[in-house]
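The structure appears right after this line, and notes come after that.
Missing here: one protein chain of the complex. Every other protein chain is in place.
Right, chain A next:
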Amino acid sequence: GGYVQSPGGFGSPTGAQAEKKQRSRSQNIVPCTVSQLLAAEQVDETFRICDVEISQVTVVGIIRHAEKAPTNILYKVDDMTAAPMDVRQWVDTDEAGGENVVVPPGTYVKVAGHLRSFQNKKSLVAFKIMPLENMNEFTTHILEIVNAHMILRKNLMSASRVPQSFSSTGMSDMGSYGGGGSLPVNGLTAHQSQVLNLIKSCPVPEGMSLQELKVQLHSMSMSTIKQAVEFLSSEGHIYSTVDDDHYKSTDAE
């Protein structure tokens, strides 16, 4: 079936979150190569590339073929990492012309869309297809792919579920995290990360108590710890166990 077509004027890709119709935990829009998309494994409704959840993606390539049908335009986009991929763009039949001009073959484009698989064949449903005006975007995309996949995989190892959308700035605030081992997690402050990591590392079934946290985190006041715990709990990273003073991580084994 159709989906909400985004109006003209391409804003940051992260704005696409409002248009997802599936209840997907992945809020990222991840730059990928066609070869990565083809290699992605599918479990139920989710795709994964080396355990990183993939839903919305961007791909940069050249249009090899364009076929116009009454309700959609089917392109074959080639980024040279694999055979050209089918990219379908739905046409709003109420609008005359406007966005639905077919992009000619031989043009480099940036496609933002959803990964789909039908009868074991992968394709993309595009919500935005933009011809590249500045070819340096091509270089940027290549670098963003390496950057994004590297960070996403590293995040999985420090096991947080807080997603972050990837614009060209990538991860921020790496410097603010003082001692303690794992990578600062996207979206959490240094205090929250520290509290979360301690709770995660607790092997005891009752979880970690607030008193324990205070003992381990001497520099943090009790109220800061409590605030961090409340935040983490409302985000779903931790849950209370025997009472409101004991917490375990939702990511712990």
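One rule holds in what follows: contacts are C-beta pairs under 8 Å (C-beta built on N, C-alpha and C of every residue); 3 or more make two chains touch, one makes a residue touch a chain; residues count from 1.
In this text, contacts and distances are computed from a predicted model.
Trainee: Among "WD repeat and SOCS box-containing protein 1", "AP-3 complex subunit delta", "Serine/threonine-protein phosphatase" or "RFA3 protein", find the name that the UniProt record gives to the complex chain excluded from display.
Mentor: Of the names offered in "WD repeat and SOCS box-containing protein 1", "AP-3 complex subunit delta", "Serine/threonine-protein phosphatase" or "RFA3 protein", the one UniProt assigns to the missing chain is "RFA3 protein".
Trainee: Determine which one of A:119, A:134, A:219 or A:234 touches the chain that has been left out.
Mentor: A:134
Trainee: Spell out, residue by residue, where the missing chain touches chain A.
Mentor: Against the missing chain, chain A presents residues 33-36, 38-39, 50, 62, 80-83, 106, 108, 132-136, 138-139, 142-143, 145-146, 149-150.
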